[in-house]
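A single protein chain has been removed from this complex, and every other one stays in its place.
This part shows chain A:
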């Protein structure tokens, strides 16, 4: 955990204090992304090739008992498998065979690598090719790694989407310029954005991931893409290899972020100022209306982010600029300087951003700062509450639709609720 690794700090071009920390991390691994991804791609199945720990993680993080039969499972490796690799591939084929027989509606199967499968160098991409051939044309098999040694929490979605990119059909060379929105969004949010783009006259607009395995959008030289999530570094790289061009934008969190995000598309597609105004004004007005009551609750509140989802920077920007909150520390597991450039430009000068984590040191800083609200993972929330600090579970920010104008109020409410609750309780 390199507890003694020096902390490096420097001021970046936006006047932010950026520190890097190494040490114990309290974050989920990329397998956790399966929890929302399997709901997004409705005919996909996620098979983790891993250990009992992986199975236990997913069911603990997802409360899996609520599902009759979830569209994810774990192929648990045991001692026998670890004895010889050839045997392991046969075993995997057998497991997949049983699974596909049991779930005939599955069209896309992801073999998801884990820490143990990575450490023993089990080649899941070859396994995926082999299985794809044998199961064609009914089931396509892809692979990606959600292992904790390679991915942090939301990077699992990045790895999953990146594995889809080579499968996307090629756009015709003479195709009209199209917009691709990248990153899993709630269906309701997707539909809202699609309506706004359509009112601006932007089209065709497609989304990655698509809701069905067979409907993944095409990509090519004429594709302009907008990231809807800030954690998609590998996916972006893969799209660019296919010729797509990224539209630099802030992320669609809060009214300002949503406007900036839509504006990036409007500019790229030559939408007139008047038409942009007309398409966004109703949403903007509703967002302002929804946000107003929370501003009083969140203004001047001091907020501390533990690193978790890589959403921290855009969330901090939203809380600071639209809600008037003060940022004590913004922890993030990984800072993508390129994708977050527009966001960082909007943060107040002097904001302390901490990339990486040394858990105990960070908890010391948090205790010392005594923020009004601490955004942290599930493992830390109750202990900090017990120390008298109000907390917001960060995982809820991924399970709840928070993007776009019509969710801006919901987003603010997520942060306001712990504070409101404290004013209500008299015990």
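Heads up, the rule we're going with is that a contact is a pair of C-beta atoms (placed from the backbone, for glycine too) under 8 Å apart; a residue touches a chain by one contact, two chains touch by 3 or more; residues count from 1.
The rule is simple: contacts and distances are computed from a predicted model.
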item	value
Candidate names "FAD binding domain-containing protein", "HTH-type transcriptional regulator RamB", "Cytochrome c-type biogenesis protein CcmF" or "Light-independent protochlorophyllide reductase subunit B"; UniProt protein name, chain not shown	"Light-independent protochlorophyllide reductase subunit B"
Residue touching the undisplayed chain, where the options are A:28, A:207, A:231 or A:294	A:28
Touching residues (missing chain, whole complex) on chain A	1-4, 24-32, 35, 38-39, 42, 51-53, 55-57, 59-71, 73-79, 81-82, 88, 91-92, 94-95, 98-99, 101-105, 115-116, 118-120, 147-150, 152, 360, 377-383, 385-386, 393, 395-396, 399
